[in-house]
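Once you've had a glance at the structure underneath, I'll fire off some questions.
Selected chains from the complex are presented in situ; the others are not included.
Chain naming follows the written order as A and B, and within any one chain the residues start at number 1.
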Amino acid sequence: MLSYVTAGESHGPQLTGIVTGVPAGLELDVAELNTALAARQGGYGRGNRQKIEHDQVQIVGGVRHRITLGSPIALVIQNRDHAHWSQIMDPTAEATPQNTLRKVERPRPGHADLVGGMKYRHRDLRNVLERSSARKTAMRVAIGNICKQLLRQLGIDLVGFVTQVGPIGGTAVPTHDVARITTAIQENDLRMVDQTEVGAVHDLIDQTKRAGDTVGGIIRVIAENVPAGLGSYVNWDTKLDAKLAAAVMGVNAMKGVSIGAGFTAAQSFGSQVMDPINWDETNHWSRASDHLGGFEGGMTNGMPIIVNAAMKPIPTLYQPLPTADVNTKEAKKANVERSDTTAIVPASLVIESVVAIELAKVITDTFDGSNLGRLQEQVAVYRQELADY
Amino acid sequence: MLSYVTAGESHGPQLTGIVTGVPAGLELDVAELNTALAARQGGYGRGNRQKIEHDQVQIVGGVRHRITLGSPIALVIQNRDHAHWSQIMDPTAEATPQNTLRKVERPRPGHADLVGGMKYRHRDLRNVLERSSARKTAMRVAIGNICKQLLRQLGIDLVGFVTQVGPIGGTAVPTHDVARITTAIQENDLRMVDQTEVGAVHDLIDQTKRAGDTVGGIIRVIAENVPAGLGSYVNWDTKLDAKLAAAVMGVNAMKGVSIGAGFTAAQSFGSQVMDPINWDETNHWSRASDHLGGFEGGMTNGMPIIVNAAMKPIPTLYQPLPTADVNTKEAKKANVERSDTTAIVPASLVIESVVAIELAKVITDTFDGSNLGRLQEQVAVYRQELADY
């Protein structure tokens, strides 16, 4: 079964990831991995840290001569900023007054700081935020890209993009065509399909930044050509939409996740939001619409998968919020760590990545995921069976 | 670790559930279990089936003289309607023309019918819908109620209720007080807090039913007095909000899940939706608001947990949707199975149940869940530690 785990602090020496269960025989395009990492660092509304890091992934296990071996894949992304933090974040030197500067003792509302300190008994909340930081999503993008490359070999494509920033956007996306969307979002620095909204969003972000504030947004991921029948209705924990929900909500700053029409479906009538079934000689089984976002009974139904994610504004404000010092208990303004006005663009890559990972998981779980060739053969036979049903 | 599994078809002999990991020493109130099951069967907008079933749970393992033993708890709910289906759903008699009547061959858009048939190679889609049916959520309510009784022994209360039906509702709930909400929703047959909306929803449901249509809705669950620090930011799959998202999305008909302000947070500025931190001698650590629904960094932060769920309309329409016969491939109207106009009321119980289950899981995972007394002692020490942080 495909699974992954990551480690690494935001200013520590490196991010480390291990992915198990990637089929043998997949030729990995490392340049594409690095392009995905670069995309995660871009986007309007980012702060200065992204100018320091230029993430490059190293593959240190599980791949030989570009081809996956079937053994666990180990990935490393160096933190270039670590050079400035090598004493403060030293793993093995003893703590001294000199290397414990930059303590965080005024927890930022909305971040893990305070609760993390309580749970793990930390008094310097840097010990929390170094791991709770979204820095760690860089590794998830690398792993997601491996999965995306795998899915492509099975005919499945997907893309994550931004549909709304703060109050702007939310207009219906007129297509589920991944290639067209991918092209459209490369026209701007917001990964938005509707070019007419870009100017207004730029203005909004600029104003927000000037106000020392931050702003949230909504992300959509669409995956095409996913075969029907992945996941199962038989128990709640075999439903693929449930797994997607966990994967999306597990990304930093996400406060909501929906499939297809989502919360709008809840406000609708059944006659409006179901997707009528059709059969014809050419297309075999198909649907007239995709309100349900590609899911029925927790299973893929062959239509494009549509996942939406609601991202809260980043909690680090340059006009910091009220808090209290964890040691003196005095009322204070929260600490400020270098941060972005909005991270909706990189987050759209991260959400795309976790959807890719879940799809790769369910496919390698359903079929024999030992070797890519065998997997392709089984999926091809299965797709034919679906057509012939 | 607390976990559960269920089995049983909608018209089969019974629903069966096994829950492992409930602490020993919990006195189970079976009457309360049955009250929860009765509540699941109520609510405006239900069809006739609910008049047939009067669910009663039997405990057939794991409990002795009302007290849990620490061993797995086995539960049975008989399907009273099975009397009318005993041949059609016979587990052990061979199939004959007589006992295979009532075949389902015109899959209902929005249900698992078609994809389930493809995945499991069924031609009589009854083999799908008997399990994909929401009938199985009765067992989840029973299990959820056991967890609710457990949580109460730890000082934690929760309630699920309806905030919107179709286009009606959605007004802010003015309180997070579980007791007040519980009282308010018992005043009507919709589990709604705002009594002024009840009449309009009744009318809406009546009209919908006359039109042969169905309607969706939105559910909220609030849990009070949950200690801070459950779940963890250290990896995505240790975040409690991610687990809640999976549990909610895993319930039949759910298309969205959010925490606190959810999708509204995504449209807001950081200064609006964070919850400032306060410390004082009386309350120790507290927050001025609860926009984040009790979660920071995937961990509980001590504020009320707020979970929202978007339920699509039930896909079985008495004015059935276009489909095709799975055998002849001819265009047809979908099969009609006895169904409700809306199941938002019972669903609110189910969502409450899955939230209760996840909270019981994380608490028994975090502390020693072998025995209730020891668990209470550890939680009490931990709560004191949080206060003293």
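In the analysis below, a contact is a pair of C-beta atoms (placed from the backbone, for glycine too) under 8 Å apart; a residue touches a chain by one contact, two chains touch by 3 or more.
All figures in this text were calculated on a predicted structure; none of them were measured in a lab.
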{"item": "Identical protein chains across the whole complex (2 displayed)", "value": "4"}
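What we mean here is this: only the chains that are shown with their structure count from here on.
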{"item": "Intercentroid distance (Cα basis), chain B paired with chain A, Å", "value": "27"}
{"item": "Contacting residues of chain A [partner chain B, same complex]", "value": "5-6, 107, 109-119, 128, 131-132, 140, 164, 166-167, 208, 211, 213-218, 228-229, 232-237, 239, 241-251, 255-263, 265-279, 285, 287-288, 292-293, 296-302, 308, 310-315, 317, 319, 321-324, 326, 329, 331, 334, 354, 385-386, 389"}
